[in-house]
Structure formats: C-alpha cells, structure tokens
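Presented below is the structure to which this report refers.
What you see is the complex with one protein chain gone and the rest in place.
The first chain written gets the first letter, and so on, giving A and B; residue counts start at 1 in each chain.
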Amino acid sequence: MIDAASMGGDLPVVPPKDNYINRAYSIKSWLLTKDHKRIAILYLITITFFFFLGGAFAVMIRLELLTPASDLVQPETYNKFFTMHGVVMIFLFLIPSVPATLGNFLVPLMIGAKDLAFPKINLLSWYILVIGGIFILYAVVAGGVDTGWTFYTPYSSTYSNTYVMAAAIGVFITGFSSILTGLNFIVTIHTMRAPGMTWYRLPLFIWSHYATSLIMVLGTPVVAVTILLVGLERVFRVGIFDPAIGGDPILFQHLFWFYSHPAVYIMLLPGMGVISELITAFSRKNMFGYKFVAYASLGIAIYGFLVWGHHMFTSGQSIYGSLVFSFLTYFVAIPSAIKVFNWTATLYRGSISYDTPMLYALGFIGFFLIGGTTGLFLAAIGLDIHVHDTYFVVAHFHYIMVGGTVMAYLGGLHYWWPKLTGRMYPEGWARLSALIIFVGFNLTFFPQFVVGYMGMPRRYAAYPDDPVWQMLNVLSTAGASILGAGYLLPMVYLPWSMRYGKYAPSNPWGATGLEWQTTSPPPTENFEETPVVTWEPYEYRPREEKVVVNKILPTD
Amino acid sequence: MAEAVHTTMEHPASAHAALQHHFENMEQQREAGTLGMWIFLVTEIMFFGGMFMAYILYRSYNADAFAAASNRLNVTMGFINTIVLICSSLTMALAVYYSQVGKRKMIVVMLILTMMLGTTFLVVKAFEYYDKYEKSEIPGRLFPSRPFNWYAEEEHGKQVTQEPARDAATERNPQAVPTGQEQKPDASFASRAEMFFFIYFAMTGIHALHMVIGIGMLIVLTIMAWRDRFSPEYHSPVELGGLYWHFVDIVWIFLFPLLYLLGAHGISGGH
Partner (left out) sequence: MNSLFLLRNFPLFPDEGSTVARNVDGLFFFITAVSAFFSVLIVAVIIYFFIRYRRRSETEAPQPIEGSNKLEITWTVIPFGLVMIMFLGGAYVYFTMARPPRDTMDIYVVGKQWMWKIQHPEGNREINELHVPVNTSIRLTMTTEDVIHSFYIPDFRIKQDVVPGRYTTMWFKATKPGKYQLFCAEYCGTNHSGMIGTIYVMEPADYEAWLSGGAAEGSLASQGQKVFQDLACNTCHRSDAQGRGPVLDGLFGKPVQIQGGQTLVADESYLRESILNPRAKLVMGFEPIMPTFQGQVSEEQLLQLIAYIKSLGAPGEQQQQGSINTPQQSNQRPTSVPTSAAGANRGGAPNSNQANTGAANQTRTPARQGNREQ
C-alpha cells in the first residue's frame, strides 16, 4: 500500500528546517561547496545557459535554411553557426546534461551515501567545465570557429583561419571534467553503497551511470590527446595529420570517433537510466527483466567502443574493415531493443499515471524508436553510403540526442524537481510544454529524413532551388520555432515554482528508491541516519512486510 | 564495510583524524582512494594510447625515415635515464614500505631520494632536448631548424650547413651510394623524419610533464611525512603516490625501446 501521508495527500507539508539549500546563502558557500547537491545545481545553471546558447545558433541555422539561397548570412557565418551549435550542444550541454546534474545529485542519494567519493574533485570538475566553456565562449565571441564540431583534419589543422585553437583547448579541457565525473561515479558506486545495497538492488539509473562512467573514463582521454595533437599541429606547423608531409588525416578520424562514438552513449545512457526510473515510478511496477536492462547498459557501453568505424564507411577505409564495423554496429541494436521491450513490458498490468515525467518518458520511447531504427539504416553499409553526411544522419542523431537525451533530461528534471528544490512544478503548464515539445520536435526533424534521403548534404548554407526541398526545410523551421517555444516554457515555470510552487513532500510520487526516503530538499548529509537496504529495487507491492528499516545502532 | 554502521552523520570522536566526513571508516576511504587512482591510471593509459597508436601507424608507414631519425637520438642518455627511473621506482616502493611500518625518517629519506632521481631524469632529458636544439632538430616552425634532410646529405656526402659532429651511430650507415650525382635533398623524407621528432617531443614532453607533476606530488608527501601525518593505519597518500610514480616509470619503459631502440641502430638506411 502506498502511504497516503508520504504522498502529501492530507497533511499540510512543511519544508524541512535544515536542508542543503538553506544551510548557507553566500555566493562563496555555493562556489566553494563540496556538497554534490549544490554542485549539481551549479551544473544545472551552467548547462542551461549553454543549452540556450546552442539553441540560439540552431535558430540561426533554421532561419538561413528557410530559403535555398544563402541570403540571411554569408556561408562563412553559417559555417560558424553550425559549428558552434555542435560544439556548445555536445561538449557543454549534452555530455554533462544528465550525469553532471541529475547524476551528481542522485548517485549518492540513491545508493545511500553522504556524498561522492571525492567531493573536491567533483567541484574541480565543475570548474574545469566552466574554464573549458570560457575558452569555447571566447572562440565564439572572438569570431567563431568553422570546422564543424568534428574538427576534421586537415581542414581544422591547416586550412581554417578561425579560432580553432581556442575551441580545441576548450574541448580538451571540458574532456577532463567528464573524466573526473566518471571516475568519481565509478569509485562512489563501488565503495560507498549503503549497507544492504547490493549490485542487484541498485536502481537502473545507477547502472546506466556506471556504464556511462566507464565510457567517460576510457574514451575521453583519447579525444583529449587527439585534439591536443591537432592543436600542436596548428602551433608548430608539423603535419601529424597533414598528408602533404606524411601525416594521415584518416588517423584523426579513427582517433576522434573512437571517443566520439562512445560519447553518443555518454549522452544517451544516462537518459535511459532516467527513463527506467520514470517508467517504474509512474506505473508502480518493478522493472520487467531488471538484470537484462542493467546488463544492456553495460553491453551498450562495451559495444560502443567497437563500432567507431561506421562513421567512416565512405572515407576509403578497407572494405573488410567496413564490414566488421557494420556487423558490430548491429550488435548495439540488440541491447537497445531489449531496453525498449522491457520498458514496454513493465507497463503491463501497472498502475499508470499521466504525470508530466511519464509523458516525457513516453515521448522518449517514441523518439528513441525512430532514432534507433533509423540507426539500422545507417549501419547497413550499402545504404549508409547514400545517406552518410546528409540530413538523414542529422535527423537520426537529433532524434537520439534531442528526442532521446533532452526528453529524458526534462522528464528527469520534472520528476526530481521536488527533491532538488522542495517545491512542486505546475502540472498543467508542464504537460502543455511536454506536448508542445513533442509536436515541435517531430515537425522539425521528421522532414529532415525525407530531404536527407533525397540527397541534401548536411552543413550546406545553400541548397538547390527545388520546391520540394524548400517545402521540407520550411516545415522543419516551422517545427523548430514550436520546439523553441516548448523549451522556453519550463524556463519560465520552473524558476517560478521555486518561489511560488507548492511545498513538496518527501515522496510526492510514492516512489521507491532511497532518494525519496529523505526530506525534500535533502539535508547536506543526505540522510538523517545511514539507511540500511532490505528491499529489492522498485519494490512497490509487498511494502507492508518490508518497510524501510533504518538499522539503529547505539551511538557512542 | 558493513560491520560498523554509524547511525548519526558525525563520526565518533574515536575516528581517525584523517577520516573525511562522508566516509564511514578508514577502510572505505582507503578503498575509494586506491580505486580512484587505478581508474585515473587507466585514463592515463588511454591518453598515452592515442599517441602510441599514432606512433605505431606512422612507423609502419615510414619505417626508413623513422629508423634513421631514431638513430639521431642519444641511446646512452636514454639508457641512463631508464636506469635512473628504475632506481626511483625502487626508492618509491621502499617509501611505501616504510610508511606501512611507520618509520617516519625512512619515508622522508626515500621520498627525497625518489625526488632526486626524478630530477636527475629531467636534467638528463633537458640535456637531450638542448642537444636537439643545438643540432636544429626541433620539429615545427617555432625554432629555426634546418630541414630534416641530413639523411640525403649523408648519402651523397654533402654538407649543407656546418653541423656538429655526427653521432657515431649514423656514421655506421652501411649503405654506400654512388657518389657524384646531382640530387636534391629529399623533402619527402625530411618531412617524415620531422614527424618522428614531433612524436618524440610530444610523447617525451608529456611524459616529462607527468614527471614534473609527480615531483610536485612527492614534495607534498615529503612535507606530510615530515609532519608525521602517516601511520600504519593511514598511509594511503604514499601508496597512491607510489602507484602514480610507478605508472610514469612504466610509460618510460615503453617509450625508451620504441623511440630509441626499435629498428634504429641496425637497419638504418639498410637497403
């Protein structure tokens, strides 16, 4: 039975007297905090800023593409827009999005720890992200970068006259932020679980963050050294990737995608973890096939390292290399499919509520289905040759990144908003914005599949004057403006709710999970007493027998 | 870790002074620190791995230029440095040992010895770099460097500029080539040789940077040891420092044969 009092049904809710937010108010208490929850808030503010910065570039891109000619801006400027859109969104928003905010906040709470294993390193990783962000901002303000977020050589190393160095240094630095975050998570999950919190009792959010952290730790250093080499090549003018003097530009692509393909899973896996939490909480069911979902996360992380070559089917790599990469790529499809099937099965005979986070979860599954199945098109080499570097690819990865990750991020943000702030968000506005985002997103990106298969290459400031192509691009731009409005709404009502929202009870959703056992917002030390876990994950039903037991030992 | 569960959030007064607030006990704290350092070292392996990858690939593309360029490195200095680092690993291991048994003076002595050996390494490295500077073998365009065309010069017995006496090793170049022909210096070869030096400087430079960071870390550890912070119960900083130091040594153990020895002194120019 769900305890009605814990849901805030009858009793008036009062905010906890001592929590991590009201402990101290000075700016210094925030900037020098070692509390993972406060650092999560710092991250939240930072990446929200970068999200809207990257979004502003997206607006410019879509406006330019309203007409076939490059009339709004010069091609030069357009190239800078899409480059900075990519760089800002990927390195400063998507990669830190779920792990650095929700993950930072929730990993210790969910496993019953007082903090991450290395609080100072956690704060350091935020500062590193900010410093990297400043370098990238400098590149933006000083005049922009025009290499594309992929920094392909020899264009980036030899030919581009833009602020490649500043952007490259920024990317290099932000890499260390995610390395340190990943390291912190792995160590925390290994060594700081509360008594009774065995591996198979971990929430799936933790499993997916564990898998993500593995990728962060193993992949990020490789792109760091790759970007470093590009930077050195620009400074010293030595051709490590310049074919004119013996270098190999394809080596850059190998090294770059060795990280950047797994990086896709850095962005996606935490989102999948969020969805697992949402689906179980809003259907009040345990996860169907818990272990399969948990190991699917690890499987995706591991396979993710074996498939980078599928970005290079047209690069002239060997035929057999391409075959192997294509073959392995299809293996990634399996754990992804397992997750979707298990989420669906979890709904069976559940008690499904239509709260906003669940709407986001539903949207996530829909987008992920489209994004995932179009991945099947791209993995088939013969087909990829045609659609590679077209809008088909652009649509595909936006379905995964924006449709997947951002939906999960927003869903998670709403779900844990009461825990983060101690206030409820306005449900009606939130549902409305979820709906707007769903419609706007599809309208923006679905036409891009069509125009992509027709052959429109990506990164084109101007495209052939074909009425069908223009129609599809206009649809896409119209969708983008709806999508933009959908994203702006939470920017209004979420801050509003921090002041005017209803006080949140400690467990407004009636969810399991240790984070709901403490107050909203939690105290600095997370729990009044170290929790002892005696129940299985997502144990919604037999709660009468196995209530939360806080093992009490005599204090000395 | 489950045996001692504290109920309140404050540690009891009996807890070790070095126990951080968010750990339950020293054991947990030590475990976390060790695991963290190992994971950090894994990221370091991946970091160097990218460069090793580039090195191996280019070596296979440009075997001749790389072998000849490798010949220009001073094997004696490289060998001395290898010995120096192996010794420093030994002293570091001893420092860890003494910290486990709690001999404060010996920890300090061993840490200082390790630092001295590390500094020796860096000084020798600096001499090597200076030698490259003297011979104008710094890649890139920041320093005035001759084009890396000494290979072609040797073959054709021409001196383009006055350069210091050649290494004994390159004099042994076995290939006698018909003399007296008109031939331009081989630009293609030179740029490939330059590539070798670029990779050499990138890898040894980043390795040296790790050494510098390591020495900074040793200074902190020495001060801590001097102030008697360590005890058989709490010595994980020394252990973690040791792990890092050994890792940096091991990287050199790979760098030395790859850069200085591999294929260099036999096959050079062997056609």
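Here is the rule we use: contacts are C-beta pairs under 8 Å (C-beta built on N, C-alpha and C of every residue); 3 or more make two chains touch, one makes a residue touch a chain.
Model, not experiment: these values are computed from the prediction.
Asker: Which of these, A:F52, A:F327 or A:W429, touches the one chain of the complex that we don't see?
Answerer: Within the whole complex, the residue contacting the unshown chain is A:F327.
Asker: One chain is left out of this view; which of A:F51, A:F236, A:Y265 or A:F288 touches it in the full complex?
Answerer: Going through A:F51, A:F236, A:Y265 or A:F288 one by one, A:F288 is the residue touching the chain not shown.
Asker: Among B:E27, B:E44, B:D64 or B:D131, single out the residue that touches the unshown chain.
Answerer: B:D64
Asker: Extract the touching residues of chain A with respect to the undisplayed chain.
Answerer: Within chain A, the residues touching the omitted chain are 1-2, 4, 7, 9, 70, 75-76, 79, 146-148, 152, 154-155, 158-160, 243-244, 246, 248-250, 283-292, 313-316, 319, 322-323, 326-327, 330, 333-334, 337-338, 340-342, 344-345, 347-354, 362, 365-366, 369-370, 373-374, 376-377, 379-386, 388-390, 450, 453-455, 457-464, 468, 539-543.
Asker: Residues on chain B that touch the omitted chain in the whole complex?
Answerer: Interface residues of chain B facing the absent chain: 61-62, 64-65, 177-178, 181-184, 186-189, 192, 271.
Everything that follows uses one rule, which is that only the chains that are shown with their structure count from here on.
Asker: Would you mind pulling out the distance in Å between where the CA atoms of chain A average out and where those of chain B do?
Answerer: 36
Asker: Please give the residue numbers of chain B that touch chain A in the complex, ascending.
Answerer: Chain B reaches chain A through residues 1-2, 5-9, 12, 14, 20-24, 28, 31-32, 35-36, 39-40, 42-44, 46-51, 53-54, 57-58, 61-62, 65, 139-142, 188, 191-192, 194-195, 198-199, 202.
Asker: Tell me, which parts of chain A touch chain B in their complex?
Answerer: 113-119, 179, 183-184, 186-188, 190-192, 195-196, 217-222, 224-226, 229, 232, 235-240, 244-248, 251, 254-255, 525, 527-530, 532, 550-553, 555-556
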